[in-house]
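Encoded as structure tokens, the structure appears first; notes follow it.
With one protein chain removed, the remaining protein chains of the complex are shown where they sit.
Letters A and B name the chains as they come in the text, with residue numbers starting at 1 for each one.
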Amino acid sequence: MEDSIGKVVIPGDILQNLDEKKGKIKVTVGPGLIRDGSHIAVTKSGILRHREPSVFWVDCHQKRYVPARGDNVIGIVTAKQGDVFKVDIGSSEPASLSFMAFEAATKRNRPNLNVGDCVNAKLLVANKDCEPELVCIDSYGRSSGLGILPNEGFLLQCSIGLVRQLLRNKFNVLTFLGKAIQYEVAIGMNGRIWLHCHTVRETIAISNAICRSELMSDEEVQIMSKKVVDSLQGFE
Amino acid sequence: MKDHPLSNCEEKFVLAAIAENRRFDGRGVYIYRPIVILYGHDRGCCHVQIGCTRVLAQVSCEVIIPKQTRPNEGVLHMNVELSPMACPSFEAGKQSDYGVEVNRALERLLRDSLCIDLESLCIMSGEKVWQIRVDVHVLNHDGNLIDCSSIAAIAALSHFRRPDVTVSGEEVTIHPLDEKDAVPLSVNHIPLSVTFAFFDQGRTLLVDPTDQEERVMDGKMVVGINKHRELCMLHVSGKMLVLQDQVVRCVNIAAARVGEITDLIKDTLEKDNAARKSGKEFGFAKCLADVILGVDDLLKHYVDSMSVDTTSVGQTAKTVVDADGNRVQMEVDNAETGNVSIKVPGTGKMSTNTEGGAVTWCEGEESDSDVILLDKNDSTSSEVSSKQVSAVVELSDSEEESVLMTSQDLERTELSKSRAIETRENRGGRCRGKSFGGRNRGKRGRGNGQRYF
């Protein structure tokens, strides 16, 4: 198994025969891998990743989001039903968000959320058997960056892979662009990115740059960001 | 199924951008996205792409009894299918309101404007006439379906050939294609539609709206016009009120645009005819390989052909089973360099063999193990292992062309993501606990472009 880390694996590949290993080893398998009898088999095509001490998963390219607990997502409110908001996060079911799950919310003090607004929320409950639940506070009751996103931004839809890439890498298109342009960004694990800049032109430029950077290497991203920044500032 | 909902901030932003005359792909307000017209192998099959909107049209003909009120005229039947493949909000089966709108617009544009001479379709008055049927299927919906369908339909009608007929007294003979050459339809004029999206109570107009722009528009106007400045169809939809001078302005802009598109259709028709005559290849497989969609110049990025290292792969596949079932020792040739070419972000080519359909896999062969990418450096210099098949095996599944493999063909496996994958795989070290693939702290705040996540 160790020799395939960082390499492309495809469904059906068998990674490790558990019986062979002597002694007790606790191996954690993540998305894309499944325990099939006595071995670990790959179910999605992508690159095998590893984290110490023994966590393995497959990074794959996907457009549709499958909710996972603890993920930070951006949802769009579709309905108000009594005490609960129905929020679309791009998964198979709309998620529910209680009005009490906001910072400083009480029965009398309700959040000012309308149909069509965007929220930055965290998935509290996300398993395959029931509808996902969102919250906009952390376990201490503070909002820590979650909550209603103001109406002045732009919501971008992209693939899950791109979002993971942006979150994983320290230097990516956002940092390169950020050296010259001021902007505010919220990244949701469900493939949605909320972006806000001073002008419409900058927002359009940055959103296009983010989408295109998915298949580019670092140097290419740098070259492209430089081009974008130059044209925004008027040189070209 | 529902498409994802439109959020308030998206709507507000798109309207603000349009108020400044800015479009997301950087187009001017009266400019079309790049239009690509491809013809298939069969006569009357046409595939049109406007940006990402894709539509396929097919023309077929049949002999029927004419209508009693019009015994001398043939029949032109149009049908547009909006399948859920194109957009999740389209329903299979029953036609939605939008489907009816597109169908009627196209019927009025082509049938009521008499673009095909129906009297020439008559074989025997009152008894036999040709029925020409145009079926348009929408493959991908990214806005502006009516324009795309109209281009596809009229191009397919101009491309189509019907069998020749001879009438001698009471006898009617329809000649099959190998006896007599098929006859083209008599197209009187080429009517095309131009769609305008209205915003801000008609103060701003856009030509060729994308799906995003269509969702936030007030209403739209579809103008059907031909090159000779004859108006063939006008259709206003949406909850908006228009003034007479707005209508006249739109119609004039449409007249200017239509000339270019008509020329494009004529050009592509000529090229296809020339290719058929001279015996060169034609059909979708050939054309699609040559198409590169227009991409914004600023972000256009042509990647040089890159080689991929698969040396470790070559070593595992040492023997190959040939057509006779004998195991043959193979020589892995590492001298060849492979080509990974990325045409456009998000697409890759599976085979450099441009004759689409020629599969170079041997039956019963051990599958090539994964293409493994080594590299610790960004600059790559590696090779693709190539397999040489010792025997010629015919796999003829395809209706179009017979699929042949020869020992001369080399297999190149390319992954569209190989470049991206290769530079990412070494950075995947730091990840947090249970969430696979990235940090998930929901911090957001102002900053000088700091990445908050």
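Note that in this section contacts are C-beta pairs under 8 Å (C-beta built on N, C-alpha and C of every residue); 3 or more make two chains touch, one makes a residue touch a chain.
Everything below uses one rule, namely that contacts and distances are computed from a predicted model.
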One chain of this complex is missing from the view, so tell me which of "Eukaryotic translation initiation factor 3 subunit F", "Exosome complex component RRP41-like", "Dynein intermediate chain" or "Mitochondrial pyruvate carrier" is its UniProt name.
-> "Exosome complex component RRP41-like"
If you put the missing chain back into the full complex, which of the shown chains would it touch?
-> B
Would you mind spotting which of A:5, A:29, A:100 or A:115 touches the chain that isn't drawn?
-> A:115
Residue of B:125, B:186, B:252 or B:273 touching the missing chain in the full complex = B:252
Given B:7, B:58 or B:103, the correct residue touching the omitted chain is B:103
What is the set of subunit B residues that contact the non-displayed chain in the whole complex?
-> 95, 97, 100-101, 103-104, 107-108, 112-114, 221, 225-226, 228-244, 247-248, 251-252, 255
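Keep this in mind: only the chains that are shown with their structure count from here on.
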State, to the nearest whole Å, the distance from the C-alpha centre of subunit A to the C-alpha centre of subunit B.
-> 30
Residues of subunit B defined as touching subunit A within the complex = 4-13, 16-17, 20, 22, 24, 26, 296, 298-299, 301, 303, 342, 345-346, 370-373, 378, 415-417, 419-431, 434-453
Listed in rising order, the residues of subunit A that touch subunit B in the complex are 4, 6-10, 13, 30-31, 47, 49-51, 57, 59, 61, 68-72, 76, 78, 88, 90, 114, 116-118, 120, 122, 144-146, 149-155, 157, 163-170, 172, 174-175, 177-187, 189, 194, 200-201, 203-204, 207-209, 211-212, 214-220, 224, 227-228, 231
